[in-house]
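The excerpt is restricted to a subset of chains, each kept in its original location.
Here the chain labels run A, B and C in written order, and each chain numbers its own residues starting at 1.
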Amino acid sequence: MHIPEGLLPLDQAAGWYVPAMAFLAAGLAKLKRLLKERPQARPLVGLMGAFVFVVSLMPVPVPGLGTVSHPCGTPLAAILLGPFSAVALGAVALLLQALFFAHGGISSWGANILSMAVGGSFVGFGVYWGARRLGAGLGIAAGLGGLAGDLVTYAITSFQLALALHGHESIGATWLAAFGSFMPTQIPLAIAELFFTSGVVVFVYRRRADLLSGEEMQS
Amino acid sequence: MSGRHQSPSVIAGASGFLGRIDPRVKLSAAAAFLIVNLISRTPLAQVAIIALMGLLLLAGRTPYRRRLLLIAFPSTFAIFVVASQTVFHGGEVFASLGPFDLHRDGLFHGLFLSLRIIAGGMVIVVLGVSTPLHRLCLAMKWFRTPDIFVEVVLLTYRYIFDLRAQLLRMRDAQRTRLGWSSRGRGLASSRMLGGSLFLEVYERGLRSAEAMRCRGAGPVAAGSLPQLGRIDRWALMAAAALAAALAYLSLAGSF
Amino acid sequence: MIILEDIHFSYPGGAAALSGVSLEVPAGSFLALMGANGSGKSTLLKHINGLLEPQAGSVSVAGIGVGKKTFDEVNGIVGFVFQDPNDQIFAPTVLDDICYGPRNQGLSDNEALRRAQRAAAQVGIGDLLERPIHHLSYGQKKRLSIAGVLAMEPRVLVLDEPTASLDPRGEETLMRILLGLHRQGMTVVMATHDVDLVPLYAETACLLNRGTVATQGPLREVFRDPGLIGRCHLRLPRISYLFDMLPDLDELPLTVGMAQRKLEELLEDRESVRLTRRDEENVSRLTIDMREF
């Protein structure tokens, strides 16, 4: 769920833009270097961007809820492609979703980048990386990354909403309320993301171990 | 939510009056309206924007249901905002619903915000419906957006439809072999699907890299927009005047 | 057995892909669905197993109305082979992939394995079971995609352009597999552009033209109207054009076998031309042995 256009007041929208653009610039610099070294990798970059876009629209059954929902996909993308590329591609995907589906917005783009692209990618990748360091198996590490990335995305979104909507209540209380009210749906979603991310990474490993071990595509 | 979405490709085709206006003009106008929408303190600007965008949508050629579907997401969010503001905003209590007090200020503020969300959403919908993305990208390039960003957007745009079609084909193939006949199987199949899609991305990236080398491997974001025409200048002036007037009226609070 | 009644279908935002298609495929028949690129073949096939639902009209297979609710039931009866095997093969190894369908049918691992081995043998990839799928050639992938469907023991086989991108030997082998299954009682529906191939295998044909049925019926009848076939962006088999110069021919031959009989008739009383009808075992001095051809 992305924050729609018009919800954030101008100052907050602008405020979220600042860190978001910094991360985006870093991600773009990474892609730019890649394209400078291998100009013919352009289609691969486009395909990866499309992958992030499509995965975040992919149907995944949610355990317990009896529905089908969409994963954030950014933790998965970060694990497969590296967190910086995932931020840049996530930002592009968010912009295209805003333009095509009115899902998200232009002024709220910065806020959404920060929650889904930056939060999802870095926390997802960080947890995955840390878990691997601690000796967790590939599937478990990737699953934890997916779970953490998903929850963090929603924590950040809730905070952004709380900041914009708290009114006379305290920010903290509103945040907790918002996050808490997402919980009944969000916990199963995060679990779905856990299974999905873990499953995809293990699947890719089983079919093409050479791609995952090859560090060239990692951060 | 089901897996079948409306195809973006349907939306991306532009026709009619708005389709002919230069994307730079539309981009500037959209930005102006979005800013007015955010800074206005009275609902006047929002109501005016919704009315204007509504008219433009009706005048356009996108199929009717699709136009409505596009504002579905902003609208749901608007309802959520009204409800949460009524409960949380504080101020004078006008009723209570179970454990919740309902606040009058909150209700009004929520309604105002929801107008803002719908107005903003409609501006974006009109922009998205009337401008093919590659033209929008040329406009972004003209406004000095970094080349690499425009490049990535265009490349991504090129592959979204292909990859989505591929995903749906592969999922259909799974469905015909009963891979989605229960939730557990669906979850297992969705992982195979995500993984297969990634592998396809990788292999296709390699194949296309070869094809690209043969034709020079330059940027795809080449080309430029022609000079503004007469209709473009008129549209620009009209949009600027309207945005300025709305900004003045809604900021002055003299309504 | 398969009954489509007045199907209408448009893709979202697109023009009509099917506008009023009715078709009946009796159990045990071998139907070729022909038509130009974009005439609606794939769209029609996807209605048979419920991948697409008609906006008007109805579809039934073996007496079951095809729809969302009966999707799984129908797909237990109808095996669907997609044009591109890469769309249809997911699992890491050949064996895993063949077992995917049977396992989803709820069969035990043992039973799934047994079926997988049988299906693999049927299409001639019994020795590749342990292979990772990205080490298969295109033709092997094609066979695998059919084995994956056969392992589900369908009664109807629906194939979308099964011979595209195969070499002549591969094409021949694949068509013989289909013919074998057909002779064992399987209903086969196959979309294809290959007009030279169709008369060798199919019994009936249906010609699509821009989302409508241009003509359907026994193969010979369908091929009787060259004008119509041309309008569908198809042509007659090449062999027919040879005999086109005999203006008083009542029926153009469609296959080499038919043409040979015709030629025999024409030449029968000539001393100077010796004809050799080779015996069944040794049909041709040309080495690939393709009976009727």
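We take it that a residue touches a chain if its C-beta (ideal position, glycine included) is under 8 Å from a C-beta of that chain, and two chains touch if they have at least 3 such contacts.
This one's a predicted model, so the numbers in the text were calculated from it and none came from an experiment.
Colleague: Quick one: what's the chain stoichiometry for the entire complex?
Modeller: Complete complex, expressed with the shown chain labels, is A x1, B x1, C x2.
The definition used in the following text is that only the chains that are shown with their structure count from here on.
Colleague: Let me have the rounded angstrom distance from the C-alpha centre of subunit A over to the C-alpha centre of subunit C, please.
Modeller: 44
Colleague: Roughly how many whole angstrom separate the Cα centroids of subunit A and subunit B?
Modeller: The answer is 19 Å.
Colleague: Scan subunit B for residues touching two or more other chains and write them down.
Modeller: 192-193, 195-196, 199, in rising order.
Colleague: Subunit A: which residues touch two or more other chains?
Modeller: Residue numbers touching two or more other chains: 203, 207-208.
Colleague: Under the touch definition given earlier, write down the residues of subunit B that touch subunit A in their complex.
Modeller: 1-3, 5, 8, 11-12, 30-31, 34-35, 37-39, 70-71, 73-74, 77, 81, 84-85, 88-91, 105-106, 109, 113, 116-121, 123-125, 127-128, 133, 136, 146, 148-149, 151-160, 162-164, 167, 171, 183, 186-188, 190-199, 201-202, 204-206, 208-213, 217-220
Colleague: Spell out the residues on subunit A that touch subunit C in their complex, using ranges where they run on.
Modeller: 203, 206-208
Colleague: Provide the residue numbers of subunit A that touch subunit B in the complex, in ascending order.
Modeller: 4-10, 13, 24, 28, 31-32, 35, 38-51, 53-55, 57-61, 63, 66-70, 76, 80, 88-89, 92-93, 95-96, 98-103, 105-107, 165-169, 174, 177-178, 192, 195-196, 198-204, 207-208, 211
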